[in-house]
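Handing you this structure, nothing more for now.
Every protein chain but one is kept in place in this view of the complex.
Chain naming follows the written order as A and B, and within any one chain the residues start at number 1.
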Amino acid sequence: MEYFLTDQQKTIRDIARGITEEKIIPARAELDEKEEFPWEIIKEIARADLFRVFIPEQYDGLGGGILDLCLAIEELSRGCCGVSISYAAVALGSIPILKFGSEEQKQKYLPQIASGQRLAAFGLTESSAGSDASAMKTLAVSDGTSYLLNGTKQFISNGGEAEIYTVIAMTNPSKGSRGASAFIVEKDTPGFTFGKKEKKMGIRASSTRELVFHNCRIPKENLIGKEGVGFIVTLKTLDQSRPGVAAQGVGIAQGALEEAVAYARQRVQFGQPISSFQAIQHMLADMAIQIEAARALVYAVARTIDSGATNFSEESAMAKVFAGDMAMRVTTDAVQILGGPGYMRDYPAEKMMRDAKIIQIYEGTNQILRNDIISHVYKRKGKRE
Amino acid sequence: MSIRVDIEKCTGCGSCEPACPFGVIKIVSDVAQIGDGCNLCGACKDACGFEAIVIELPASQAPAHDDSKGVWVFAEQREGKIKDVVFELLAKGRELAQSLNTEICAVCLGHNVKGINQLFEHGADKVYLFDDPALAQFQDDIYTQCLTDLIREHKPQIMIAGATSLGRAFIPRIAAILETGLTADCTGLDIDKNTGLLLQTRPTFGGNIMATIVCRVRRPQMATVRPHVFKRGTPVAGRKGEIIRGSLEGKPAGSRIKVLQFIEDVTEKIKIEDAEIIVAGGRGLGKAENFKLLEELASAIGAAVGASRAVVDDGWIPYSHQVGQTGKTVCPRLYIACGISGAVQHLAGMQTSDCIVAINEDPNAPIFQVATYGIVGDLFEIVPMLTARIKEARGL
Partner (left out) sequence: MNILVCIKQVPGTTEVKINKETNTLVREGAKGIINPFDTYAIEEGVKLKERFSGKVTVLTMGPPQAEASLRESIEVGADEGILISDRAFAGSDTLATSYVLSKAIAKIGSYDLIIVGKQTMDGDTGQVGPEIAQRLGVPFVAYVSAVEEITDGKIRARQMIDEGYQIVESPLPCVMSVSKEINTPRLPSIRGKMKAKSAKLANWTAKDLGAEENKIGSAGSPTWVMQIFSPKRDHQSEMFQGDAQSKVSKLTQKLSDMKVI
């Protein structure tokens, strides 16, 4: 479907596609096998100006919107979600600074992120605080001129590779969800270390680590906004980043569809290519329908946000749920269409299926998001605005 | 305009449009229009069934009075040794000279060059020799001056040289000074019976199309030829000829480019994707050690070594050699498959090779369906035999 993208959006899409074809696709199997962070590809992504997409112009960025970001993520995901999450997590880690940071903080960190010189990451999840984010235990105690951080964040993408971390911690546990604050913590700050790299089912190129804070002292200038706005920052940040996660689903499903179609056309059984059997055709048609529906939803939500909408939690969540579930179905079907070879690690389909699973889980599980969505649905009594 | 469409004759049939390798012909209102980018190759003219495309040669291309004579071969030498390609060129040059009823001369620039007599034994009638310490190593400016002065003085009809790294860099400069035509990397050289012109044949468009080129007016007609394209002839022992020595008087003293250091290349690593010839092995080899047989064959013929997936998986050879759907796709000039059955996944990686030779015990192996030449037999017998024959043919 023609989406009537702007020239800048088409350029971003084409550049990301070029990197996917030239750099990601040839390397993805090895990156997955070796579970290596894709530094060379990240450098290419930086050189191509893709980190500038989500940074405003006055901070050396290109001032692109959510749709621009989604287009880049979608194209990179078609190649490998391990690479695309490494890119998208930088955007996620930047949003708190972008939306809530002071001018000094923006001037200090955003240009470094725009140039790709330093990567970013977002630290929210803890072992006892996943869907129930307010159960977090990481504490930030103020002494007037600094904060002392203690606690451990879990499953943080780009953990260990990023240098700029936006971290949510409790400054006032008695206030519950009003007692959290957002901070910027730089790598190599004394008292800030990392756990081991997690061994994952998929997105193996991505570095997922614990962030360990043990009497880690950060200057008070590193507080983002005021004390107590931590969860507002979190919710608003995730509203902005969820379309990007959804875009991962669209991208990986697109890649899976292409592999399945290519395979079906050349695989001959019973004297015909299997692409001529209706069973396969209907599977492929359903895959294509689902991908386009997800893509249209993601682009619509992105355009709504870019057009100035102030409340978009519901649709942002919907895009992520729909695209995540869709991606799991489509990649599973792709493996099925490839049959025996589809199960073999020599063919890309099984990796796509392993990679897709996380989309239903991170940045809000699809179950917790359904909870959020229903509360919006009930509030408007199921009617349209 | 050198090319035009005769509107009277053009029917707008469109046969010319797809025939143009540059895609510049369009049919507009039932008439062919030739756009910018036309290279006057004449493909459209050949495709037209109505003789509606006319190519007119400009006046300066009409053959004029030609007082040039002689076929010259540039006898490239390095460190006092004449290069092998020179003898291949002398054999061909002699043929050309005979067709033209003229002499064949070699031009040699160097210092204490050995084997000048071999030039005569391989057919040269004369050798123009410049022997000076200043010429020991290739020097752009002096060599250029010597050769162009010599050509201007003696006016050969034809000048051929090896398309070596030196030849490809140096000979074009001569052509530019003399404002004459030069065709590089010729695979065929003949004399046209009617015009006496040198017919220079070479591949274009990546070898998919051959072109025959002539240099109608300017002299000498120049061409370079790659090593191993022509065969060296049998020398006539003791054959002698005339050596004409040249002097460096009045030539430039030094060269602008200085060579600071030379490093010999002893490790020749050919990546299979770039190799012109590949010798590949499969399960039929039996065990890892037997790849040695293929390595010897590869070394004799100048090939890279490839492998099927089965043997890579068994650890007999590294993955970088794997050819096939999950390995590399190759399209060499020659692919010799030894003990490879030809599973679909392997064929997908090599079936577009120019020439496929298959050696396998099993006459029903699928590889024979794509092979140009097939040998059903025991590779342990065939391959060493082939290696020996090739070594013999190449004088190794």
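Keep in mind that, in the parts below, contacts are C-beta pairs under 8 Å (C-beta built on N, C-alpha and C of every residue); 3 or more make two chains touch, one makes a residue touch a chain.
These numbers were taken from a predicted model, which means no experiment stands behind them.
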item: Touching residue (missing chain; options B:Lys9, B:Lys292 or B:Arg333); value: B:Arg333
item: Option from B:Gly14, B:Pro172, B:Gly196 or B:Pro252 whose C-beta touches the chain left out; value: B:Pro172
item: Hidden partner interface residues of chain B, rising order; value: 1-3, 15, 18-24, 35-44, 46-47, 57-58, 60-61, 78, 140, 144, 164-166, 168-170, 172-173, 175-177, 179-185, 187, 199-200, 202-218, 228-229, 256-266, 277, 301, 333-334, 354-355, 357, 368-378, 381-382, 385-386, 389-390, 393-394
item: Where the missing chain touches chain A, by residue; value: 7-8, 11-12, 14-15, 18-19, 22-23, 44, 47-50, 52-53, 62
